[in-house]
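Before I ask anything, let me first share the structure, which is written out below as structure tokens.
The complex appears here minus one protein chain, its other protein chains still in place.
Chains: A, B and C, in written order; residue numbering restarts at 1 for each.
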Amino acid sequence: MATQANSVPHPTLVEVDPFMASIIAGILISQHMQPSNQDKQVFKIQCVDWTGAQIGNNDYSDDIRSIDLTKIHNLSGPIAIEGAEPGDCLVVDILDVTPFEKMPWGYTGIFELENGGGLFAKEFNSKAAKAIWDFKGIYATSRHIPGVRFAGVSHPGLIGTAPSAELLATWNERERGLIAQDPHAVPALAFAPEFKGAYIGQDLDPELLEKIKTEGARTIPGREHGGNCDIKNLSRGSRCYFPVFIPGANLSVGDLHFSQGDAGIITFSTSIIKGGVEKFALKQPIFLPSPVDPMYSAKLIFEGISVDYHGDGKQYNMDATVAYKQAALNAIAYLMKIGYTREQAYLLLSAAPVESHVGAIVDSPNACVTLALPLGIFEHDILPKEEGLEKIDFGQCAIRSDGVI
Amino acid sequence: MATQANSVPHPTLVEVDPFMASIIAGILISQHMQPSNQDKQVFKIQCVDWTGAQIGNNDYSDDIRSIDLTKIHNLSGPIAIEGAEPGDCLVVDILDVTPFEKMPWGYTGIFELENGGGLFAKEFNSKAAKAIWDFKGIYATSRHIPGVRFAGVSHPGLIGTAPSAELLATWNERERGLIAQDPHAVPALAFAPEFKGAYIGQDLDPELLEKIKTEGARTIPGREHGGNCDIKNLSRGSRCYFPVFIPGANLSVGDLHFSQGDAGIITFSTSIIKGGVEKFALKQPIFLPSPVDPMYSAKLIFEGISVDYHGDGKQYNMDATVAYKQAALNAIAYLMKIGYTREQAYLLLSAAPVESHVGAIVDSPNACVTLALPLGIFEHDILPKEEGLEKIDFGQCAIRSDGVI
Amino acid sequence: MATQANSVPHPTLVEVDPFMASIIAGILISQHMQPSNQDKQVFKIQCVDWTGAQIGNNDYSDDIRSIDLTKIHNLSGPIAIEGAEPGDCLVVDILDVTPFEKMPWGYTGIFELENGGGLFAKEFNSKAAKAIWDFKGIYATSRHIPGVRFAGVSHPGLIGTAPSAELLATWNERERGLIAQDPHAVPALAFAPEFKGAYIGQDLDPELLEKIKTEGARTIPGREHGGNCDIKNLSRGSRCYFPVFIPGANLSVGDLHFSQGDAGIITFSTSIIKGGVEKFALKQPIFLPSPVDPMYSAKLIFEGISVDYHGDGKQYNMDATVAYKQAALNAIAYLMKIGYTREQAYLLLSAAPVESHVGAIVDSPNACVTLALPLGIFEHDILPKEEGLEKIDFGQCAIRSDGVI
Partner (left out) sequence: MATQANSVPHPTLVEVDPFMASIIAGILISQHMQPSNQDKQVFKIQCVDWTGAQIGNNDYSDDIRSIDLTKIHNLSGPIAIEGAEPGDCLVVDILDVTPFEKMPWGYTGIFELENGGGLFAKEFNSKAAKAIWDFKGIYATSRHIPGVRFAGVSHPGLIGTAPSAELLATWNERERGLIAQDPHAVPALAFAPEFKGAYIGQDLDPELLEKIKTEGARTIPGREHGGNCDIKNLSRGSRCYFPVFIPGANLSVGDLHFSQGDAGIITFSTSIIKGGVEKFALKQPIFLPSPVDPMYSAKLIFEGISVDYHGDGKQYNMDATVAYKQAALNAIAYLMKIGYTREQAYLLLSAAPVESHVGAIVDSPNACVTLALPLGIFEHDILPKEEGLEKIDFGQCAIRSDGVI
């Protein structure tokens, strides 16, 4: 008979309140161990959204506008794995990623040019905007972007081991070098250690605190340890191989994505491959994707090249970033033809399971990048038609209460 | 009864000898019409390989080393489509792409740093190398890269409509601007019009010839009309929507890819959507991919960020090209662990159905790009294993007869 | 800010204790309404496993052997949908299917020839056996069938609307006719109404009780209303269109499958299409499958024809059931070559995401059916090899405590 006695839930190693910033955030700690964990035990980690619950389920984007970005990313961890040593490979099975039952929504935001920026911060002179996504089982819909429903590709936006002191020093040096090229750039070129806003979460030795103040790398970009890579294919069901830089590996995770900014629960198991860094030539994590990513076989694909033809027409040399931007802007222009506002289109591309491929970076001077929009997420048929595209009024996403867009 | 009378083959509009350079090549001609073509007729176009048959099915790379790159790309066309007007959209169904029965092979080449270059020309100080791919139905194998067999994603590397005089002028101006930044760069930043080597293929008016000499854009990069985009997903079965810039559209095609440099036959049908450029906001072609691309669901995925950690460790700002290179170099390092030489690994990534995704370009300063290697193309199990990777001797690809690599 | 106030969980309309039989089971009630439900509201229904918690997470199959099958299926419902009328179509979105957090396991059982039977009850003279599946996020593994791990295709084995009195009469008549052909067959040809074991769950009018005793169709087979169809593709993310036979439609659900016999929670939303039965020619439900079914592209496929060559060699006439059995027996024989016992192989085929296709039923006298085994679920490479298959000792599944198999 099925009994409670023979039914042992997987333990939750980190519990958080998704309505409050969690106690661990913003800085990776390289020498501090936390709940130790047996090989191959399945366990769960709860995560607040990356902002620490700063964004609300409402119809204005004022919270996006005034967000305090010194507080990001709210992470859960680090989790030390007994026996992991520098040079080993930490194998992490991302077994599941689910939202909190009590919080069946998430959001995607466009940040202000001066506070957060983003891909098109300059091009659009971005004003805060957002879309709230309602989670309905495997699907997300939004009252702010009607007419679409998509199966989420649930994944941790940020996951990584902790760096060694040496690696941390390398990061700080190279990023400071970049900042020095244009210290007052808006948006900033990179972000130096910043103690304000950071939660360390423990009573720490004053000397260590001082080190963190000056050396604690921001979690904003992904790096050699993984980190904030936002790789949608690293989704639930994936197996990821991380390089280990310090004893215990110290795995941290957060910034869960269903749509994009979501609190939730991630289920893991871990194991160690001794000497895996050398065995697999690991300079950065490698992974096996999940067998259960959404399959929308019918797509409309947009191309872009490294010429800023949506802007000043400038020719770049094999620049895949410029090419990617053109492809995205082509997609946005198309979505506007069927009735979405520019902001809705931009938010949709940030949340839906679009796929951007590097076509080629070989034919000087133009890199070619494509962006594929799955047709199955739209309630209407958006295919090109002889008679043109039907334009529907989809309203607008959540914007600032002062109406500025 | 089945009879010849009721079985009409699809007409071949352009015939070529795959063992000779074809008569039309290297320059897109904007005002010259060729075989006119009815709406929706299925027709075939034969294409020499992009070099004009300069590369042989042999075991040295000397032909790659001494290739005359002024002669590329060998194209077939232009095909004028009756009724197509500037501002229209030319819908092209790429119905099939097949090799010549009499030439069941193709090749992938690494070009010399000083003659052709390529993605890692500088990093590797590239010397000529190549792999010959034998076509066996839908598969390709290579005696130069043993242990792999993959289903080709047959597609035209280069396909596009002809530019208007205005668009051509824009191209020339912006690319000359780039060249001017470093006119003696090796490899070159971009390529100015070059009459040497170009086949025009007709007795042309001397005035027109003179214009071509000075204004005929090289076909090397993809541009707003399509062109040499090398998009693997634009494969047989795709439907592509091209902007039309001149009366008749003047479609040209070449550089067919099964592996990479392949002569072959492409089957088309076309139609026109009046005013499609405005209807679909077309700044560059858009397309619907084929339902029959190879599906290798099990993959090993490599990550890269915009730090040149395989080189001098320099930090770049959101540079997807640098990130893409790191991902590719990580894959090459892994493939070397299982026994491939660096050259074999590089050639394999250029030909096999790998897929590179832009993970994210939002988290300053690091763009994140991934490269997915399909596991099903390998005869051996190449998954990471506790005991490490088995290293097999796969020999070497075709290299220069002087043995320099 | 994210607050509890703006985060409303989806309501749970039916709550159950997965360790106890639920109050509604075994009989579909055609005229009785339960919790009414608004159009398009997302709601959750909890379900005990189909046996009502009779099977335990242990290492003997004695509970399978002595199972009381008069008590199945334990269902949750019926849910009346306001406004649904006979002739309408009830659209049910199966938004999610998840296990209980407190019960992260399920099972697959082989039933005794004399108590439950099953596909190969006679061929194998079946003795009770089982495998417990441990749920690890999207994956299931079993200590009873080592060497495999598969992504579940979570779906309700049983889901359907309630029949009208007329339809119920038709069922009873035709099934009694079949039983009459061989009333003492083992296993039984079909199952007549059986009051013993049935939970009705309400204080019912004695007259109604009497009707149920004699007319309440068993829930064992699927029928025109859906019911116990065990269609794996009707998985979370699917949209199903049910014919409505009585006012309110009265949807019931149970027998959730991750592996096979699993308690869990199903998330729904519903809507009504007036007159849908006529509009869509609905004789039985139709559905749109989910975009997130597991994709294991590499498979080993077994064929079968309608000749019982695993048994007495008898030739059947276009019998897809016989053909299906041969394909399954071929797969079992293969799995035994790599080290699984017959029981393990049989259980594995019942739980893993295998896919059986009807190849052809046209070439008299042999129907052809195939069964595809996904290679990606095995830890070892099971492909046919020149040197033969490596046989590994995988132990045995849970068998009877008296050791009889």
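By definition in this document, contacts are C-beta pairs under 8 Å (C-beta built on N, C-alpha and C of every residue); 3 or more make two chains touch, one makes a residue touch a chain.
Everything quoted here is computed from the prediction, not taken from an experiment.
*Asks:* Touching the hidden chain in the complete assembly: which of B:D96, B:E123 or B:E215 does that?
*Replies:* Only one of B:D96, B:E123 or B:E215 touches the chain omitted from view, namely B:D96.
*Asks:* In the full complex, which of C:Q41, C:N317 or C:S401 touches the chain missing from this view?
*Replies:* That would be C:N317, which touches the missing chain.
*Asks:* Which one touches the absent chain: C:D49, C:D63, C:D134 or C:E175?
*Replies:* Candidates C:D49, C:D63, C:D134 or C:E175; residue touching the omitted chain: C:E175.
*Asks:* One chain is left out of this view; which of B:G87, B:P104 or B:P146 touches it in the full complex?
*Replies:* For the chain that is not drawn, the touching residue is B:P104.
*Asks:* Need a quick check: the contact residues on subunit A for the chain that isn't drawn.
*Replies:* 295-298, 376, 381
*Asks:* Using the document's contact rule, name the residues of subunit C that touch the chain not shown here.
*Replies:* 89, 91, 117-119, 170, 174-175, 177-178, 187-191, 220-224, 226, 228-234, 241, 273, 275-276, 279-281, 283-289, 291, 297-305, 307, 309-310, 313-321, 323-326, 330, 333-334, 336-337, 355-370, 372, 383-384, 386, 388-389
*Asks:* List the subunit B residues touching the unshown chain?
*Replies:* Against the missing chain, subunit B presents residues 1-4, 6-10, 18-19, 42, 49, 53-58, 63, 93-96, 98, 101-105, 136-139, 151, 236-237, 263, 267, 269, 290-296, 376.
As a working rule, only the chains that are shown with their structure count from here on.
*Asks:* Please identify the chain lying most centrally, where each chain is represented by the average of its Cα atoms.
*Replies:* Located nearest the centre of all protein C-alpha atoms is chain A.
*Asks:* Averaging over Cα atoms per chain, report the distance between subunit A and subunit B in Å.
*Replies:* 32
*Asks:* In whole angstrom, how far does the Cα centroid of subunit B sit from the Cα centroid of subunit C?
*Replies:* Centre separation, subunit B to subunit C: 49 Å.
*Asks:* Can you list the residues of subunit C that touch 2 or more other chains?
*Replies:* Residues 295-296, 376 of subunit C touch two or more partner chains.
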